[in-house]
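One chain of protein is taken out of this complex; the other chains stay put.
Right after this comes subunit A.
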Amino acid sequence: MTTASPSVFLLMVNGQVESAQFPEYDDLYCKYCFVYGQDWAPTAGLEEGISQITSKSQDVRQALVWNFPIDVTFKSTNPYGWPQIVLSVYGPDVFGNDVVRGYGAVHVPFSPGRHKRTIPMFVPESTSKLQKFTSWFMGRRPEYTDPKVVAQGEGREVTRVCSQGFVTLLFNIVTKDMRKLGYDTGPTDTQGVSGPSLPQGFPQ
């Protein structure tokens, strides 16, 4: 902390893909990856991961629990292009083919601390009824060519999607040097910072 002016700020994300609610499906696994802007770079940890296959719990909750850890650190010079986590869930269909069960994305929380996020998941729809039937029959459901599409706004207008379920994520966020570089990301950030660097207009 003695360095006068840091040249990057760091964002440490750890947490886990806790569980999912997919009322109709079982034996699912999930895949996560991060989408971030040009000025971002991962410095440590895994950017991508595939979880184990989980089955539904036998109680009423019928939760699909993965508890799949996420641990990655980013560095950046620009908050533009803040990382987003993209989740895609897969599982077998009636014929045993591995098909996609949901896509979803959420921004990594901005403020340090513990955050719980529940993401609604969706899958792209087939273009026609016939197509739908064939894709069901053949076990080749429509998929995104690149799951990262769900973190972008471009080109989404051509797709139709259907919602599937929810995935719950837990994030623990630690940032470094954000405040020093002039980015104020909320009240929880103030705790670790000494007095003089506090901005003037901040309501305390």
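The rule we apply is simple: a contact is a pair of C-beta atoms (placed from the backbone, for glycine too) under 8 Å apart; a residue touches a chain by one contact, two chains touch by 3 or more; residues count from 1.
Methods note: contacts and distances are computed from a predicted model.
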item	value
Record-based protein name (UniProt) of the chain missing from this complex, from "GPI transamidase component PIG-S", "Large ribosomal subunit protein mL43", "Coiled-coil and C2 domain containing 2B" or "Dynein light chain"	"Coiled-coil and C2 domain containing 2B"
Given A:40, A:90 or A:122, the one touching the chain that is not displayed	A:40
Sole residue of A:61, A:114 or A:140 that reaches the chain not shown, by the stated touch rule	A:140
Contact with the hidden chain (one of A:51, A:76 or A:164)	A:76
Where the unshown chain meets subunit A, residue by residue	5-8, 38-41, 76-78, 124, 126-128, 130-131, 133-135, 137-138, 140, 142-146, 149, 154-159, 181
